[in-house]
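A single protein chain has been omitted; all remaining protein chains appear in their positions.
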Amino acid sequence: MSEEYENKSGYQAQSSETISGSSSGITPDMDYVRPAENAEQDLYHPHSFIEKWVFCQDAKVIGVQYFLTAVFTGVVGLILSWLMRLQLGFPGLAGFITAEHYYQFVTMHGMIMVVYFLTALFLGGFGNYLIPLMVGARDMVFPYVNMLSFWMFFVAVAVLMASFFVPGGPTGAGWTLYPPQTILEGTPGHGYGILLMLISLALFVIGFTMGGLNYMITILQARTRGMTLMRMPLTVWGIFTATVLAMLAFPALLVSSIMMTLDKLLGTSFFMPTILKAGEVLEYGGGSPILFQHLFWFFGHPEVYIVALPAFGIVSDLISVHARKNIFGYRMMVWAIVGIGALSFFVWAHHMYVSGMNPWFGFFFASTTLIIAVPTAMKVYNWILTLWRGNIRINTVMLWCLGFIVTFVNGGITGIFLGNVSVDVPLSDTYFVVAHFHMVMGIAPLMVIMGAIYHWFPLVAGKMLNENLGKWHFWTTFLGAYSIYFPMHYLGFIGVPRRYYEMYDSPYMTSGVGLNEFISTAAFIVGAAQLILVFNIIKTMKTGKKAGQNPWKANSLEWFTSTVPPEHGNFGDRLPVVHRWPYDFNVPGAEEDYLPQTAAPSEVAHTEVEKT
Amino acid sequence: MEETKKKEQSGSTHKIGIYLWIWGLLFVLSFFSYLVDWYQFQGMLRWSLILFFMFLKAGLIMAFFMHLYWERYALVNVLLWPMTAIVCFVALMIAEGKYTLFSRLFYFFVGG
Partner (left out) sequence: MSDPKIEGFELEKGFRGMAKDTGSDQTMFKGVHWGKAMMWIFLLSDTFVFSCFLIAYMKGRASTPAEWPNPSEVFALDAFGVPVPLLLIALMTFVLITSSGTMALAVKYGYERNRKMCGYLILATALGGLTFVGMQAYEWSKLIHEGVRPWENPFGAAQFGSFFFMITGFHGTHVSIGVIFLFIYCYKVFAGHYEEGKRGWFTKMKGDYVEVEILGLYWHFVDLVWVFIFAFFYLW
């Protein structure tokens, strides 16, 4: 059965039948794992500094490159949000912020945060670093393409940032870029700004496609022996499903940016209706603005889950490890991720209830939107049931996870409000929507990112981040973020519209004045509080204590590399063999409170482990 | 390395006849769809014939030239299920297109 791999100098000793400890030769070997299907991956080792750190083909380095570039864009987005809050909380205090600037800040902030920060960070950063490690591969399947993917992203970011410096400045059309105003005079950045934005988005899509193919094929075709799909950590499931969504949703974005570029440059009228401007008919005519909205949200809603699903996956793993308990309902969690992913292609027009689309669509999209809340709620129950009677360690990582659950539930509930047409109509385009999506796709995933940084920093850098500083970081961020977004629900109820530069003497302003000052102050504090993390990292790199192998006593493969931090090729000269899911914590009868995925059944025969 | 079962050198290849058959069929079907225009069929008949020949041709290319017929079901399903999203998109955009035209004409003639 297994002659071909069996006696190769001790390779795969666990998997041959002859090892079986049973007295008669008849019982099948309980540790048997099928022989390898894939040839050993042929890795190209770097020969120079440039090949090692710049045009590097190692997914881990690429992951860090993605991470740092995304964080850079995130900082730009954060600064823009400060400027906006400065204007909203204390109008006129910073005289240089004109209404045009304000629109540009809103637009760039939104686009950067959603696409260039969160998407790139989760898929490019965590995806690259963790996928090969967690599924037991030596690297991504196409390392060269992976390298190109990062550099394409880098160019996309450069083009985006360049738009700050062109005549007219960046586009101020809102991150949804709705035509016709996007490319018409009167909108800031309707010349070069919007062009650079569209080019940058197209480059991002191309670059992401290269990366996404890698993530998908690595997960589908390059898992190690014994790693079935249903033994993968939920992190991998989340990133995988998000990648699938991205591969199918980004085309709509690409197409709409191409069409809008043509409208802008060649004067086609894909999205441009007949327009009367100051009594004069423009050259455009006959196009359909609502078509753009459909294309945009056919991308846009899945994009929301591209950000959310990796966060779901990662937080599940973090909760399980730090509550020392198996994840409750693993299969349900997987199916919920997949189900949410599939459904997310059928809900897009819930962003368009007030757009003037076919009024019958409201029925369809309200129903699908509410249906998608079911698997989402199941996930929340499962996180809570995982915590239930767990051996919870209230460390920094766990705090971030709890923070995630709270903010996500909060944002999810307001999502149900907005999913119903009749409730959405008065609320849409108010601060209630702003509060909703910041809770659910801003703060909640950010909490997970922070938790993930504290969790995996010991793996990437080999040192433990300081816990005290971590707790300070958490509490200021969490309480601060809540102070920012919770009052916004109220502002929405009293009717304050979003994307407004100033309220002047409107009734909104008078009743919201104190609140706006409060929100802005909280925003400055939260932003500044992130410096605690920077300080923590610097301090840890200098004086932090060594992490050693597997400091959290986790089960998944990334902690079982030959060295910490892992080197090129990840696992030394033999790949690990997987015998179980990654959630065997506190198994009765086991010496330790965890069983690594690599522990063979014969090693744990004396325990009461149920799943292998 | 050695631990691998030696990778299949190649998939089993198929008889040349099958490719020639499909090739021929594609020409014939293209010719038929051309005839739809030649005889100027109109209305439902035209549209259903166009779609019929189109899907047949597409199916033949995918199934035989792209070997999907011989691939395992897992791959086939992964490739075909996402098309439901496209089908839904198409269906809704048909409704939306009609509605946009309706509202344009309505507000043009009746007034806002």
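Letters are used for the chains, namely A and B, taken in the order the chains are written, and counting of residues starts over at 1 for each.
The rule we apply is simple: contacts are C-beta pairs under 8 Å (C-beta built on N, C-alpha and C of every residue); 3 or more make two chains touch, one makes a residue touch a chain.
Note that the coordinates shown come from a computational prediction; the quantities given were computed from them, not determined experimentally.
Engineer: For the chain that does not appear here, which of the shown chains does it touch in the whole complex?
Structural biologist: A, B
Engineer: If I consider the whole complex, including the chain that's not displayed, which of A:A252, A:L387, A:V434 or A:I519 touches that chain?
Structural biologist: From the options A:A252, A:L387, A:V434 or A:I519, the contact with the absent chain belongs to A:A252.
Engineer: Of the listed residues A:C56, A:V578, A:L595 or A:V609, which contacts the missing chain in the full complex?
Structural biologist: Touching the chain that is not displayed is residue A:V578.
Engineer: Out of A:L291, A:I372 or A:V564, which residue would touch the omitted chain in the full complex?
Structural biologist: A:L291
Engineer: Return the single residue from A:R34, A:R393 or A:K553 that touches the missing chain.
Structural biologist: A:R34
Engineer: What does the interface between chain B and the hidden chain look like in terms of residue numbers?
Structural biologist: Contacting residues on chain B, toward the hidden partner: 5, 8, 10-14, 16, 19-20, 22-23, 26-27, 30, 33-34, 36-38, 40, 46-47, 50-51, 53-54, 57-58, 61-62, 64-67, 70-75, 77-79, 82-83, 86, 89-90, 93-94, 96-98, 100-101, 104-105, 108.
Engineer: Which chain A residues would touch the chain omitted from the figure, given the whole complex?
Structural biologist: Residues touching the hidden chain, for chain A, are 1, 33-38, 42, 44, 141-142, 144-145, 209, 212-213, 216-217, 220-231, 247-248, 250-252, 254-256, 258-259, 262, 266-270, 283, 285-288, 291, 294-295, 298, 578.
Note that only the chains that are shown with their structure count from here on.
Engineer: Could you please state the distance in Å, as a whole number, between where the Cα atoms of chain A are centred and where those of chain B are centred?
Structural biologist: The computed centroid separation for chain A versus chain B comes out at 34 Å.
Engineer: What residues on chain A touch chain B, complex-wise?
Structural biologist: Result: residues 4-5, 8, 11-12, 35-40, 248, 288, 290-291, 294, 298, 345-346, 349, 356-358, 360-361, 364 of chain A touch chain B.
Engineer: With touch defined as at the start, can you tell me which chain B residues reach chain A in the complex?
Structural biologist: So the residues of chain B in touch with chain A come to 1-7, 82, 85, 88-89, 92-93, 95-96, 99-100, 103.
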